[in-house]
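One structure, as structure tokens, below. Some questions next.
Partial complex: the chains shown occupy the same locations as in the complete assembly.
For reference, chains read A and B in written order, and residue numbers begin at 1 within each chain.
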Amino acid sequence: MTKQVTMAAATAGHAEGGTTLNAFDNALLAAGIGNINLIKISSILPPEVPVIDLPKIKLGALIPTAYAAMTSETPGETIAAAVGYAVPDDPAKNGVIMEYHGVATRAEAERQIHAMLDEAFRVRGELVREKRVFSVEHTVERVGCALAAITLLADEDLV
Amino acid sequence: MTKQVTMAAATAGHAEGGTTLNAFDNALLAAGIGNINLIKISSILPPEVPVIDLPKIKLGALIPTAYAAMTSETPGETIAAAVGYAVPDDPAKNGVIMEYHGVATRAEAERQIHAMLDEAFRVRGELVREKRVFSVEHTVERVGCALAAITLLADEDLV
């Protein structure tokens, strides 16, 4: 796309809902990204793109996003979602984003992300300069969703 | 993305096909969106974007679309897909799009969309100014698909 990505922002949220799609919508709202359009990407942080706190994004904006979401209709079940990124030593190289969702605790989700990022850097022959993981867990009452996301943003996406 | 969404258009279609992917392709053709590239979004109608009748879109255009599709290879089974949108009283706020697909009748699919939109507005604390649902059902002969979609369009996407 012609969009010039100049920053990224990570977030996570969890919620109950009347249906799995409403639980997903409510988790997006809890994460602060419920009123934009997510376009799912697989999952590269472009070179020299800083990861910042979630800014105010235009309502309805089309935002390329790496995300993981887990919904469950099993009361009592603990579900988790996590995303993480790692940035290489070489600023000319891209970073990598990994996602995880499942019936798991937050700690287990984070462990998976770390392992996946480590392998991604090992196979690329790059050293990790910076690595962060964002995760959330949710214990289901009736219908629940756990969601974690890294959005790729352009200046014109912000309010 | 840099695309400026200025209108949206809803449509629905159903078809048989030789494979599930061909049934999906044929349902897209029946819906009038079989020769464009759909990019799946989750699922916001930007503020002040009217929903119009499906216009003529450039062949191969990249079109952000909220859609639901149900395919089935069980002869005799009735499947349905639906999308709906609701627009709030406040024109500065965004609308919401919801999708449903399943082994269901058209009436059941529509009921689900209404309930999901109502919850989405309740949690956002907005009143519904306008709400519409687009749905289709299909009784499978061999391999069938039911599909409903709301496309987000820019002026330059049109012929």
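The criterion applied here is as follows: a contact is a pair of C-beta atoms (placed from the backbone, for glycine too) under 8 Å apart; a residue touches a chain by one contact, two chains touch by 3 or more.
This is a predicted model, so every value here is computed, not measured.
S.K.: What is the total copy count for the complex if 2 chains are drawn?
M.R.: 3
Criterion: only the chains that are shown with their structure count from here on.
S.K.: Suppose each chain is reduced to the average of its Cα coordinates; what separation in Å results between subunit A and subunit B?
M.R.: So the centre of subunit A lies 25 Å away from the centre of subunit B.
S.K.: Subunit B touches which residues of subunit A in the complex?
M.R.: 1-3, 17-19, 21-22, 24-26, 28-29, 34-40, 58-62, 64, 154, 156
S.K.: Could you please specify the touching residues of subunit B with respect to subunit A in the complex?
M.R.: Subunit B residues touching subunit A: 1-3, 5, 39-47, 49, 64, 93-94, 96, 98-100, 112, 115-116, 119-120, 123-124, 152.
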